[in-house]
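Only one protein chain is missing; all other protein chains are in place.
The letters A, B and C name the chains in turn, as written, and every chain counts its residues from 1.
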């Protein structure tokens, strides 16, 4: 029986960088995000369409990758239900008092070791006068700087055992599983999950190196495919390394552009993707042969897309 | 406390036409929908992205307007909860056995007299071989005929008392109220509601003639603004009456194109619109002065948009 | 017999502003042009796709409007031929030594009194290192700031007697006349002319006030309609006055967005437009009744579009 998830959406991600100044310049000048606030070692960044104060916490660290992923629940009651379910798995770490812009958060790790926080209480963004929008149903003025990303859209984590993390996300966190990849030998190498009608919000794909806790990419939303194409022009002239030029995914049918921010974390500029309105949507299972066809229009996926993640690891 | 709605989405609408052949040609050749099946007096039509068998039932009648609106629930249990709530209001009419493509449905009227059906059991579309898609996460092949609308997106009903129907939709049906218009004298003249992150799925606006049970428009989705612009070119050369050329709404920020199908019902080709991820999203209330500014980029709304609906009525 | 024009394209326009700082900020921050150089009272500005050093000279003045329009010839020989033709009309004013970025120029006025300069020798833009492009067939890096206009596309002048200036442009300057408007009483109220396959490069429309030497608008090119839509969002949040929201012209079929720069000159962001490959293209003549239908998709042209120009004048 289908039930709506108790969790609402990914509230923010904390990304680690070894080149804080260069990464910050990338997110502000090239992706077009705003600095909402700063503290020692971390900068809080937002897209012009994020309703919360920020969706990206960028923190200086000795290596790259993702520090934690924070998911907001529909209510305190809904949050408590999920916390009880996590507790039952033994993966819970307990509550923290909160962080900039949000209240108490419950910490746990997924079976691959990625750190998550669940929260309910969160501030809405109040723009300073220079960033106040003309339309009151918009959280912030559209500045149009760089790729002008609107908000954090989805997060793709790597996992040594995709099936295990996918089952945790579905059974314990309540994610809906829309698509997955299963190889001929039965290995599950990818799972696309969501809390809403959007095609994907949390993705797990196989870690080529069987390492744990790594990041594949953070994806930032733009409203149109033309903005993805425009972002590619901006990346080109900014000297940003484009890993995969704009095209359309077969899975989820999102439109993509992949690049590396200066410290090496993979960043996607994305839009589109199918909408899932069926409460009983059957999971689409892609086979090895189907994946070999490449992306929607036949583009072969570049090898690094299947092998590279952050933090980098030595091959086994 | 925010809770996810028990209802999932508008499954289909039944539209009435006095010119069945011409209307059918419009929906098939100009909007690009497919005939899924036909029966005496009615044709079942679908967009290429509708997961169900159809989203539009087009029925011959003595006048135009909407015959009923069918909403699908997340589960039978969810449906039963909503039915109990409706029963308590005295607006329920009881169950019917179902119709083409769906199971038992519960009938009721909103306070303005529009007929609704709630259902849970519904068939998924199985394309015939000629319409099988290349990508298995797509319900039907993309044919690209005419405006090539993807699916029924939202429905805008007229009501003599918007506040009354809005309160019913929110309090009884569980809709989330994202935006509304309140005039200086306190009259509520519009309410934009949704069951998902999409900016609107059910809209009520004021019936200029204080008539009951009328339709403002049915809106069909395309994935890009460019497809709205292209649809305008198609309408122009097809001789379809364009009421409002493509532009961007201030409310909900959707991109629009309004036209009349041959029998006179207003049809929108739409895309975009803001996404609402905040479980506690405060309702945006637009004032009379703000509405007087026109659409997002200053386009003044054409008078007929505020006065015309179907079936047509004589002014009071 | 059709012959290719001796003139090649509009090289630059000199625009007058009573608010030099605010106008400059508009062209740089909002339209996204670059300052190529500055001198007392004037700033030379360029779009990222202008091959010459600049296409806009912005000069402080006691009033608004256009100071002069400079057209480049195919060669010195071609220029000399046109100069001889102008001389024969008695409208010539002789040669000047040149200006920043170009060589000797021949001055004349059209029959409505607008000042023109014809030139052949002109510098190609050499980008400083910070503005060097990645692709060597592009004159400058794509920065993507603001509306990010690519180049000056066309100029629309007002004239008390459109037929007279149009005949001068066609017969003396060699412009090709692609479209024009003729009212029922035989008055010519608009003429769309070009030196290339592009739908229009020089436009004359009727001055509502029968004043002389005034400007209707300067149009700057973007490559896509989506960029016009995006520019409207930027204008909205920048507080720029949008005169006409993005839509499609019937004449020439260009896509438009009209706004006022801070001093009051009308600026268009444009793309599209039909391409004219027929050497013997017959001029399309629009009637009064056809013009009354509004723009391509039925948008009624706002009154100010027909009455306002710069510098402003009192009604007769």
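By definition in this document, a contact is a pair of C-beta atoms (placed from the backbone, for glycine too) under 8 Å apart; a residue touches a chain by one contact, two chains touch by 3 or more.
Because the structure is predicted, anything quoted here is derived from the model rather than measured.
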>> As a test of the contact rule: which chains in view would the missing one touch?
In response: A, B, C
> Out of C:3, C:62 or C:289, which is the one that touches the chain we can't see?
Replying inline: C:3
> Of the listed residues C:112, C:179, C:207 or C:268, which contacts the missing chain in the full complex?
Replying inline: C:179
> Which of these, B:119, B:135 or B:250, touches the one chain of the complex that we don't see?
Replying inline: B:135
> What residues on chain C make contact with the chain left out of this view?
Replying inline: 1-5, 8-9, 49, 51-52, 72-78, 124, 135-138, 151, 178-179, 196-198, 223-226, 250-253, 272, 274-279, 281-282, 284, 286, 290, 296
>> I need the residue numbers on chain B that touch the omitted chain, in ascending order.
In response: 133-135, 141-147, 224, 226-227, 230, 233-234, 236-237, 239
> List the chain A residues touching the unshown chain?
Replying inline: 225-226, 229, 232-233, 235-236, 242, 245-248, 295-299
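By our rule, only the chains that are shown with their structure count from here on.
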> With chains as vertices joined when they touch, what's the shape: line, ring, star, complete or other?
Replying inline: complete
> How far is the middle of chain A from the middle of chain C, if each middle is the mean of its Cα atoms, in Å?
Replying inline: 45
> Which residues belonging to chain B are in contact with no fewer than two other chains?
Replying inline: 225-226, 296
